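The complex is shown incomplete by one protein chain, all other protein chains being positioned as in the whole.
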Amino acid sequence: MSNNAGFLKSSIGKKFIMGVTGLFLITFLIVHCFVNSLIFFNDGGETFNKGAEFMGTNWIIRAMEIVLFAGIILHIVQALVLTLDNRKARPIPYEKFNGAANSSWYSRSMGLLGTLILMFLIIHLKHFWVLSRFTDHIAHNDYEKMPGQETMYHEMLEVFENPLVVLVYVLAMVSLAYHLMHGFQSAFQTLGLNHRKYTPHIKKFGIIFSIVICIIFASMPIAMHFGLVK
Amino acid sequence: MASSKKLDAKIPDGQLEQKWSKYKSTVHLVNPANKRSLEVLVIGSGLAGSSAAASLAEMGYKVKVFCFQDSPRRAHSIAAQGGINAAKNYQNDGDSVYRLFYDTIKGGDYRSREGNVHRLAEVSSHIIDQCVAQGVPFAREYGGLLSNRSFGGTQVQRTFYAAGQTGQQLLLGAYSALQRQVGMGAVKLLARHEMLDIVNIDGKCRGIIARDLVSGKLERHFGHAVLLCTGGYGNVFFLSTNAMGCNVTAAWKAHKKGAFFGNPCYTQIHPTCIPVSGEHQSKLTLMSESLRNDGRIWVPKKKEDAQAIASGKMNPNDLKEDDRDYYLERRYPAFGNLVPRDVASRAAKERCDSGFGVNATGQAVYLDFAFNMKYKYGKTEATKKGIENPTEEQLTEFGQAVIKEKYGNLFDMYEQITGVNPYKNPMMIYPAVHYTMGGLWVDYHLMTTVPGLYALGEANFSDHGANRLGASALMQGLADGYFVIPYTIGEYLADEIRTKSIPTENEEFVKAEQEVENRINKLLNIKGTKSVDHFHKRLGKVMWDKCGMARNAEGLKWAIEEIRKIRAEFWADVRVPGSANEFNPELEKAGRVADFIELGELMCKDALHRNESCGGHFREEYQTEEGEANRDDEKFAYVAAWEMKEVGEWELNKEELKFENIKIAARSYK
Partner (left out) sequence: MAGTSEKTINVNVKVWRQKNKNEKGGFETHDMKGVSVDMSFLEMFDVLNERLINEGKDPVAFDHDCREGICGMCSMYINGRPHGPKQGVTTCQLHMRSFKDGDTIVVEPWRSAAFPVIKDLAVDRSAFDRVIAAGGFVSVNTGNAKDANNILIPKDDADEAFNAAACIGCGACVAACKNGSAMLFVSAKVSQLALLPQGKVEAQQRVLDMVHHMDMEGFGNCTNTGACEAECPKEISLENIARMNREFLFANANEKK
C-alpha cells in the first residue's frame, strides 16, 4: 500500500507543474518572438500585419490562447502556493545569510522576477491584446482600415513613441532573461532530465536562449522608438 | 592454572570447526508467539547495536534502542575508514576460515578464545553477503565483482571496503535495517537518551534507568534482556580517535552492578594518526591503515637531520634516500610497513624517544607516498599511456592521480587539519589511542556475568585478544549483532517466556532511579572551581604517560595513586553548570568523566598485575633484547576478569585460555 497522497499534492508534483507550464510558456515566447520579428522586414508592417492577422484569426491559435492563459495562471498560482509553503518551512530567518556563496541571485529571486514580469504582462496586454481582442480599434490590414482604426503595426509605433514605455519594456525583458536563465535549465532538472553529458549543454543553451530571445524582444520597442523600423 | 569458578565461558564441546554449527542446531528456540511478548533493550546504535536490534526485531522480539546521539546513524562505527575482513577467498590467494582464525589469534598475541574467534571467522563471509543485500556500495572491480585490499598483520587480501568510508557504509546499512523496523513499529527508538544504570531483579538484569538528554527526565525501562552495544573506552585518555561522546558509562554501571570487566589494560594505539598540534586539541584524527599499503614510514638516520627538519631548516624531500631510515622495513622485512598496529606504534615511539622525531614536539614520523607514487603507480600509468621514458615530473603527475583516486578523501582531510599538502610533503603521523580490546567479560553467548545482560561489539572483551587486527572491529561488531546474538539470546529467553513484564514501579527500579538522581544532584551541587574537561585532561595525561604505549610497574603504581587523587579532587571541586532538568551537555560529560576516572584506576591495576608484554600491553620490564614484546604464556595465558567490590576495590578472576588447535608461539613478523 502506498502512502502517496497524490501526485499533484506532492512537492515534486507541484514543481512538475511549474516546470511543464514554464516550458510551455517558453514555446509561446518562441512563437511570439518569431511573429513579432516580422517587423524587421521594415516594410511598413505589411508582413507583420499578415502574421498578426493569422495569429488573430486561426482557430488553432485561438484555442491555444486559452491554454496559454490557463498555463500562465497555473504557473502563477502554483508559484504562490510553493512560495507560501517555503515560507512556512523556515519560520525564523537567518540573521546573516550569504546566499551568494552558494547560488546565483536570480535563482533565489524567481518570485520577484516573476512578479515584475507579471506587472509588465498586465501593461503589455493592455497595450495590445485587449485592444485587438475586445475593441474595434485594430484593423486587420491597411487596405480594409476603417476610419479611426489602426493596424497592429501602427499601434506599436504609436505606443513605443513614449520613452517611458520603452524603458519599462526593456527592463521587463531584463527580468525575463534572468527568469529564463534559471527557469529553463531548472525545468529540465525538475522533470528529471539531468545527465552528466547533456546537462552542461542544456544549461549553456538555456543561458544563450534566454539572453538572445530577450534581446530580440527588447530590440523591438527600441528600434521603433528610434525610427530604425518605420 | 584453572579458571575461576565464577567464570564459565560456556564454549561448546566438540571440534573447533563444529562448535558453532552444532550450537546453532541445538540451541533453545523461542516460538514466534512468545517472541512478541519478550522485550529486549539495546543500548547503543553502532554496528553491533543497530544490527542486533534490527535482527531481533525481524525475528519478532519487542525491541527498544537507546543512543545518546541525536540519531542512531551517528554512532562512532561510522568513522571506521579502512574496511572489513571476511574469509571469502575471492582473490584466490589462499584465504580460508582457518587462516582468518589463525591470523586473528596470532594478531591478538594469543590472548583470545579459540572458540569465539573461530566463530567470528566462520560468520565473516555472511556479513559481506548481508551487507551487499542491503545495498552497501562496496568497492568493485570493472567486472562487477567485489574488490579487496590488504591490511596489517595478514598476507592475503581479504579486506572489503567502500573508499575510506567503510564504517559509514556498513553503519548506514545497519541503520537502514533498524529504521525499517522502527517504521514498522517493531523497534522503539529513543535517541538522545543515555543509559545511567542497569536494574537487577532477583539476580537477573531486568531493565535500565535512562536519562532523556533533552528534558533531563529520568526514565525506567523494563526488558527481559539488555544488550550493551556501547563501544569502547578509549576516551579515558582524553585524546583519542574516538568521538567526543564515546564513553564507558553504560559498561561501567553494569560493572558496578556485577558484570566483570575483562582485560581492561589492552588498549590499541593506532600507528597512523595526525600528530597533536597544541594544547587546545580536543581529539585526534586517524589516517586509515590502508595508507600503509602505499606509504613508507621513515625518520632520518642522523639525529642532526631530524633536528634540522623539526626546526624547519630542512625540507624532508631534500633528504637523500641513504640518509633515511625506513625502520619498519629494516626491522620487519617480511611484513614491512604492514606489521600489526601494536608493532608499528611501538616502533614509532622507539624512534621518537631516541630523538629522531620530525616535528617540533619530536613526536612524529613520516608516512611517505613519493616512492610508490612515482615508481609504482606513475610507471604503470606511463606504460599504459605508452610513454617509454617518462620524466620525473610525469611520473609524479600520473602517480598523484592514482593516489588521489585511492585516498583522496584522506589526503583532503589531512590537509584540512594540518594545513599541509600531503601530495607535496610526506605526511606526519604519530600513534594515538584508537580501540580498546578490553571490555565487559562475556561468555560464548555474549552474556556478561549478570544473567540477562549481554555485551556486544567493542563493549565486550571478546575476540581480539591483546591486539586487534585492522578491519576486524567492523567484522566483530556485525558478527555479534547479525549472526551471534540472534541465536544465543534464544538460549536465555527460552526460559523467560513465563516472565511477565515487570512493572517499573518495582522497588528495584525505584531504588536504581533514586541512586541515579542522587548522583546527578551530587555532581550539580559540588559547585567547585574546575571544569569537567580540566579533570578529564589530567586523567588523560596520566593514562597516556603511564598506561599508554609502554608501561612499567613504577609508573603504574604512581598512576594509581595519582588517579585516586584526581578522583577525590573531582568529587570535591568540579563545577557543573546548569540544572538536571534541561539539555545539559556538561552534566552528561561530568557523569562520563567520573566513570572514566574509576576505570582508569582499574586499567592501571590490570596493567600492573600483568607481568608480561603482549599485544597492546607493553611492559618495559618485559622485552627482548631487540625490544620486542616478551610474552609469558606460562603465567599469563588467561583473561583477567575483574569483579568490583567497591570503588577502588577489585577482585581478580582468571579464565584460562586453552589453545587446542593452534600452536602457541612467539609472534614474529620479521
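A few points about this structure:
As written, the chains take the letters A and B, and residue 1 is the first residue of each chain.
Keep in mind that, in the parts below, a residue touches a chain if its C-beta (ideal position, glycine included) is under 8 Å from a C-beta of that chain, and two chains touch if they have at least 3 such contacts.
Here the structure is a predicted model, which means the values were calculated and not measured.
Of the options B:M413, B:M475 or B:I489, the residue whose C-beta touches the omitted chain is B:M413. Taking the complete complex into account, B:E141 is the one of B:D8, B:E141 or B:D353 that touches the chain left out.
Taking the complete complex into account, residues 2-5, 7, 10-16, 82, 85-86, 88-99, 101-104, 107-108, 110, 182, 185-186, 189-194, 196 of chain A touch the chain not shown.
Listed by residue number, the positions of chain B touching the unshown chain are 51, 54-55, 58, 69-76, 78-79, 88, 90, 126, 128-146, 162-163, 165, 168-169, 172, 175-177, 179-180, 182-183, 189, 191, 214, 241, 243-245, 275-278, 280-283, 285-286, 312, 359-361, 364, 412-413, 416-420, 428, 482-483, 486, 531, 533, 575, 577-578, 582-586.
Assume only the chains that are shown with their structure count from here on.
Look at where the CA atoms of chain A average out and do the same for chain B: the two points lie 62 Å apart.
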